[in-house]
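Complex shown without one protein chain; remaining protein chains in place.
Showing chain A:
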Amino acid sequence: GKLDCVLSYSDDFKHRSIVYSFPDAENSNLPVFTMNYARIQVPFEVTLWVLLASFAKIGFHVYHKITFWVPESCLLISIGLMVGAIMHSVHEEPPAVLSYNVFFLFMLPPIVLESGYFIPTRPFFENVGTVLWFAVVGTLWNSIGIGMSLYAVCQIEAFEVQDINLQENMLFAAIISAVDPVAVLSVFEDVSVNEQLYIVVFGECLFNDAVTVVLYNMFNFVAEMPEVEPVDVFLGVARFFVVGLGGMGFGVIFGFVASFTTRFTSNVREIEPLFIFMYSYLAYLVAELFSISSIMAIVTCALTMKYYVEENVSQRSCTTIRHVVKMLGTISETLIFFFLGVVTITTEHEWNWGYIMFTLLLALVWRGLGVLVLTQIINPFRTIPFNFKDQFILGYGGLRGAISFALVFTLPDSIGRKKLFVTTTICMIMFTVFIQGISIRPLIEFINVRRTNRNLETINVEIHSRLIEHTIAGVEDLCGQWSHYYWKDKFLKFNNRILRKILIRDNRAESSIVALYKKLELQNAMEILDTVSGDINAGSSIVSLQYVYPLSHSSACFLSLSLSLSRSLSLACSLSLACSLSLSFSLSLLLAFSLSLSLSLSLSLSVSFCGLVTLSVSLSLCPPGCLSYTSFHIVHPSSLTHYPFNLNRSDGYLRNPEGFGLGSIYQG
């Protein structure tokens, strides 16, 4: 019989699907092979984009030197730019990942959850005053300063931006003055500055959300109204308190509810991690419902929850939770930067030299001034004051990122110069992420900021710290002086007497000394097992890497033929010549990186003969409907990577200074 081929378009004419169907005739046979792309389209494309971005991440680590000097965010944006260029040249639209809803509901929560979950709690609570000071007052200072000065700049006729009025300038300033958690964390975690500085930068970028939300809403509201009344300013202040305290309140409530729930989950261990994620996400969504600061809600939820939950859940669940939180955060971050690059190319821009340059300049200037002034005011209240080097890094580390980008897209279209704002925001983000992000590491070394050796944990430290805490508390009692030790003591008593009884299942108080001791012993035990008997693979992978290494520096892909077997399947064969002479046989599985229009997944197998010639055959799958198939392969032979299960590795888990949870294999 005849095969009917139906070409159907989706509603927005962007996607085609081909459905092969047989007419209902007498001679119809059973279709052996059918294809229905439309049905799986959305999940399929999501998966492929995630995979592509993740392959990019794998690819970066091939050369360690790159990731050392260039933060991953920059690399991801660059790859995104390339992909965006390709897509733009064939007029394909990228998926709307950075649209308001998708970004704020799906992309941002995992990152903020990860930040909140792995905040080092003790330094955080010690510095909470400074953190809030910088977050609230600092952001206000920046917004108002930048807004006003931009308005002044707009008055200059030469720049042709006189039509932007004060409210719009202030609105724009509110958007770009907020330091972005995603960008800052990805840069700062690799650089080990001293604890105080780290926690202030970290905390500031998380907690300035309240101010940003309020300012954004306020100026948005005001931009549409012809005039501002004084009562609006008061309402703005009131709204700030509602937003900030409300966010924190919701977070704490959900944290307690989560802890309480985990008290009863001893029989359903498998779904214990679920509660953590659901409750924190719920906190985020409820906060979004009331338009209060959702970032603060999820951060406080994670902070509150972590302490009690980790005592209630099993060891395995604890590890799972930590691992999944990290994973989700990393995926989100990767995707955000990647799509930042993609969307940069595909949006419409309006360039204006004066406005953009002045924005960059003013942002730097105001941030620097702000940090200087604020530090002078708060230094007397700090035990460890910030010196000038710290202040410099504090100011220089104020990177802007994707949150500003998403916010600028949601500006109402009634604002005439929206495209200019979009372009300026993108420039701002690119500038801070690339220039400041790349230069901050050499700068830190150059000006010799106090660093910290974060990975050092010993029993001695723990014991001495405890002793000194007790000493200080005792001396304070002696002097009759109360400081935050008093409140800490009170809180701990309240905690022990009431909260722990309610929220924790097995109320056995355990000193941190004992806990740390157990942890360290377990770590030692597992290290010994790892290196002595365990990993057979460790040996051979080192061997194979040894041989393959000379190749990796000098192989190049010379010839690449690609055959399209059908519209969806193609076989590419490439021959590459290695320039160095080494006698080895290695069979390596390559993960080839391929950039193509509608995404394709490819696997390739390569065999190298005498180290001279590498033949690689790759098979790639791409959905039907791609216009043309272009690809290039980055062939890297030494991709046999092996990650031994070693708790002390810090490179895989750079984001988390606290180390990893205990492995589950020794738990009954």
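Here is the rule we use: a residue touches a chain if its C-beta (ideal position, glycine included) is under 8 Å from a C-beta of that chain, and two chains touch if they have at least 3 such contacts; residues count from 1.
Keep in mind that, in the parts below, contacts and distances are computed from a predicted model.
Asker: Looking only at the UniProt record of the hidden chain, which name from "Protein TRANSPORT INHIBITOR RESPONSE 1", "C-terminal binding protein 1", "Glycerate dehydrogenase" or "Calcineurin-like EF-hand protein 2" is the right one?
Answerer: Its record in UniProt gives the absent chain the protein name "Calcineurin-like EF-hand protein 2".
Asker: Touching the hidden chain in the complete assembly: which of A:237, A:361 or A:461 does that?
Answerer: Here the residue in touch with the unshown chain is A:461.
Asker: Just checking the interface: what residues of chain A touch the absent partner chain?
Answerer: 120-123, 125-126, 192, 194-195, 307, 310-311, 318, 383-384, 450-475, 477-480, 484-485, 487-489, 491-492, 495, 508-522, 524-525, 527-528, 648, 657-659, 661-662, 666
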